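The complex appears here without one of its protein chains, the remainder shown in place.
Let's turn to subunit A:
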Amino acid sequence: MSGTYLGMPAFPEAAREAVGNETLRGNLRHATHTIRAKRAKAVTEVSDWTELREAGKRIKDHTLRHLDRYLEQLEESVTAAGGIVHWAADADEANEIVTQLVQMTGESEVVKVKSMATQEIGLNEALEAEGIHAYETDLAELIVQLGKDRPSHILVPAIHRNRGEIRDIFRAEMSEWGRPAPEGLTDTPAELAEAARLHLREKFLRAKVGISGANFMVAETGTLVVVESEGNGRMCLTLPETLISVVGIEKIVPTWRDLEVFLQTLPRSSTAERMNPYTSTWTGTTEQDGPSTFHLVLLDNGRTDTLADEVGRQALRCIRCSACLNVCPVYERAGGHAYGSVYPGPIGAILSPQLRGTGSEIDASLPYASSLCGACYEVCPVAIDIPEVLVHLRERVVEGGEVTREGNKVVLRPAKGHAAERAAMRAARWAFTHPGALRTGQRAASRTRRFHPRTLPGPGRAWSGTRDLPPVPAEPFRDWWLRTRGGKDGAK
């Protein structure tokens, strides 16, 4: 069920359902507000946060500007360390590569951890189609998978579930997938965690192939880095004989030194921890230790095209900390599923329409899924100006323009359904560049004020369904000013 959710309705419709779901709103509100407050505290503990944020931004920008060079360096160092590098231009190619790699091992089961990239490309479904079962081992991912559900948060994919729901899912589904839930399982966190641990342990010990993502890739040594809280990732990275890491090409940093910045900003921004409990790094293969075969699949899937966009490319700086989700008032009410992608919240609203294009209804609506309040930009540890990119993408939706798709420059036509709005914007622009016309309009509105409804027809109904309109005043300001000259020298 995970992967790319094509055929999604536009954001407003998808959000409507979430807004009306009291349990969901309660779960989300509680979770986001708790982590929000903790993050703010964790950040104030660091005296040079502003500098760290700026450094993170610079390192990422520098890397992206020379991405070709660093990718080649990475390939060389991974190969030198005994790994095998594969390049995947898009989702299909990546899925094919991974499927073949698994088939070569003769296995029909894999354990997975920490990989949004594989959800982005729908790897689990692709594997399933070839008879290979993929087991998610991150606790929240496990809940999502057992619940035949979709992730709704970058860091806490099951944020939309509460403890009671999780217990029900464990009781009903675990036996289908492996070790059943213990008898009389309650919804206390300790019991739920223990049930998951037992269930997963069995899989770790059995699995011969592991699939992971990575938070960072260090070009100078070919090292991959995963930061996590549970330790399940470390099991996945070390126990299987074959490890396949699928990573977006933008996850590179030039040197180990650069990690210093992100290992401070990422945990504080994401889990509000000073340091995450587990940081695992692996470099190629090592005799008698860990997997004996290591494959790195470097995924493009729209990233190079995104890089070609001057304003939008900053989205590729993202380190997936999820701070922007936790602070976003729209995410808090709409929930993660409304964004129609494994990347929800503010970052999803700017990343998905760039990686996938603005062709579908959901992707064309995502740039509008924001009140532009700016809270996301304020918390982002790599200073992505999300509101700026949102407005830039809105422009692409309503005005069209030149974009890069699959390496080629193409001119997009404006998306459908904006004709009336465009006409209104043009008319308003005309009136606003003709002050006389504006005044005539204001006077007409004032003269007919008694007849104005407090509710609106047409698209305005959305407003007046839940709010009252202000009454139109008897006299617009400019007429008062003309009449009184600002109260200075009497009527004119």
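For this structure, a couple of remarks:
In this section, a contact is a pair of C-beta atoms (placed from the backbone, for glycine too) under 8 Å apart; a residue touches a chain by one contact, two chains touch by 3 or more; residues count from 1.
Throughout what follows, contacts and distances are computed from a predicted model.
Per its UniProt entry, the chain excluded from the display bears the name "(Fe-S)-binding protein", taken from "Succinyl-CoA synthetase beta subunit", "Flagellar basal-body rod protein FlgC", "(Fe-S)-binding protein" or "histidine kinase". In the complete assembly, the contact with the undisplayed chain comes from A:G465, out of A:G106, A:G131 or A:G465. In the complete complex, the residue from A:K38, A:R206, A:R234 or A:R333 that touches the missing chain is A:R333.
Along subunit A, the points of touch with the absent chain fall at residues 11-12, 15-16, 19-20, 25, 310-311, 329-330, 333-334, 367-375, 377-378, 388, 391, 393-399, 421-422, 425-426, 428-429, 431-433, 435, 438, 442, 445, 459-460, 462-463, 465-470, 472-473, 475-478, 480-482, 486-488.
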